[in-house]
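All remarks here apply to the structure that follows.
Here the complex is missing a single protein chain, while all its other protein chains stay put.
Labels A, B, C and D are assigned to the chains in the order they are written; within every chain, residues are numbered from 1.
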Amino acid sequence: MKIGVADTTFARYDMASEAIQELERNLSIEIERYSVPGIKDLPVACKKLIEEKNVDIVLALGMPGDEEIDKRCADQASKGIIETQLMTNTHIIEVFVHEDEASTKEELKNLAIKRSRSHAKNVVKLLTKPEQLQKEAGTGKREGGPDARPL
Amino acid sequence: MKIGVADTTFARYDMASEAIQELERNLSIEIERYSVPGIKDLPVACKKLIEEKNVDIVLALGMPGDEEIDKRCADQASKGIIETQLMTNTHIIEVFVHEDEASTKEELKNLAIKRSRSHAKNVVKLLTKPEQLQKEAGTGKREGGPDARPL
Amino acid sequence: MKIGVADTTFARYDMASEAIQELERNLSIEIERYSVPGIKDLPVACKKLIEEKNVDIVLALGMPGDEEIDKRCADQASKGIIETQLMTNTHIIEVFVHEDEASTKEELKNLAIKRSRSHAKNVVKLLTKPEQLQKEAGTGKREGGPDARPL
Amino acid sequence: MKIGVADTTFARYDMASEAIQELERNLSIEIERYSVPGIKDLPVACKKLIEEKNVDIVLALGMPGDEEIDKRCADQASKGIIETQLMTNTHIIEVFVHEDEASTKEELKNLAIKRSRSHAKNVVKLLTKPEQLQKEAGTGKREGGPDARPL
Partner (left out) sequence: MKIGVADTTFARYDMASEAIQELERNLSIEIERYSVPGIKDLPVACKKLIEEKNVDIVLALGMPGDEEIDKRCADQASKGIIETQLMTNTHIIEVFVHEDEASTKEELKNLAIKRSRSHAKNVVKLLTKPEQLQKEAGTGKREGGPDARPL
């Protein structure tokens, strides 16, 4: 088994290293990292990781800016990432941190760290503990922030 | 025959259990459940249920938040779910409950319960009573709320 | 030759019966009807009509509500319907009547009737009189309302 | 070699005839015309022209209205037209004239004429003079209006 990690030079924090540390803390598994310029390059990077590097699941990390054009790019990237999953029957866990989710640089950095690690744990669960996800289903999990309260 | 049920840990209520109860009340049929982190993970989860678990129809349950970003995610997920259906010639009944559809937690929970069960009944009809859907065509059915009045 | 008619239980008027009457008034041809819960279920319903029931063309009838979420659903459905046509090289004539196109129930009902019948005629032309469509090209035809004036 | 021309009965001016005249003025080539009801029917019309009538390139002409719903339809059609090109490796030159691009009927008509003819010339260049397009690259060409000034 092998995990792919795709990330960008556009992001303002090295989310991939956080995610990789978290993966390695939980699993002894080969990790293939692929860095591209921006989030719109992520879909094909994920596809190449899956089809050319034979990874079994991918973490796609990005940090879209806070302008309208950035929202559009993120939307395009997300659609491409979903399409890639459907073309390959492989999960790609998208970890996007939007600049306007936090009001200070420190807060944004902490969010990037927490969300990257939290989704790395989701990858571990999808690969090795699907029954754990089923236990948590419908409980309001949030990655990078406090969980929502179940109704 | 087999029914797939895909749901998320993001949702704040265990809609899948409601749907499964309703399905079991109506049919004696094998059910395969697959829980993923968020709604954007649902399309490939549905595709895997259809192609790897051989289910004949899927219920895809999710509870998008009430911010603009949540609307975008729901839109991306819905498009992926439609694409999945076209790639597999298989119905996926999408059951999304948006946080801003209700003003209190109790109301939201009741909506989630009713819509999940109502769409579970639609799955039963699609599988075993298509003529019933034809009878109800054009009559303003609403899942989870009061039906609209026919014109 | 065979015509498919797909419609929904969500719609508040039985547009399919109007369309079918109009088709039968013009052609002696087998019609296959397929009713599903909502407009987002229409794309795969059309695809199944084309690939499993071997219809040569489809009428897809729906009546989206007047809220923002309904607009999004209609957009998703329309994109899926276009995709289905491209996957099958088969025309699907989409007949959507939006609740906010009329100000009274009576007006909305009349619009639904007229548009359904008008597009049923388009189906007849596409199947049997393509030269008629060419004659009408660029003349400002509107289905369900008064035609626009040519420039 | 063969050129496809797809147009609609919804349009308020016979753009196709303008385009065809311009094509015939420049090339001695077979032209296949296909008229459909609206712009959402154009993608599959183009695909059928390419795959069933074996045309080498297509002009897709349409005139979307000026309401929000028309913008959405045009967006859906455009996406379908791009998808069609990718499925067939064939250029489809989209010629859409939006009602709100002009303030009088006369102006709109003139725009429709000029843009149709201008894009017909682009088709001729793509087919027979690609080096001409390369010469014009980056020079601010506008079809139907005055060209933009190069920076």
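What we mean here is this: a contact is a pair of C-beta atoms (placed from the backbone, for glycine too) under 8 Å apart; a residue touches a chain by one contact, two chains touch by 3 or more.
No experiment lies behind these values; they were computed from the predicted model shown.
Within the set A:33, A:98, A:114 or A:142, the residue that contacts the chain not displayed is A:33.
Residues of chain D in contact with the chain left out of this view: 71, 74-75, 78-79, 81-83, 85-86, 89-94, 98, 119, 122, 126, 130, 133-134, 136-143, 148-151. With the whole complex as reference, residues 7-17, 33-37, 40-41, 43-45, 47-48, 51-52, 69, 72-73, 76-77, 79-80, 83-84, 87, 105-106, 108-109, 112 of chain A touch the missing chain.
One rule holds for everything that comes next: only the chains that are shown with their structure count from here on.
Inter-chain spacing, taken between the CA centroids of chain B and chain C, is 25 Å. In chain B, the residues that reach two or more other chains under the touch definition are 79, 83.
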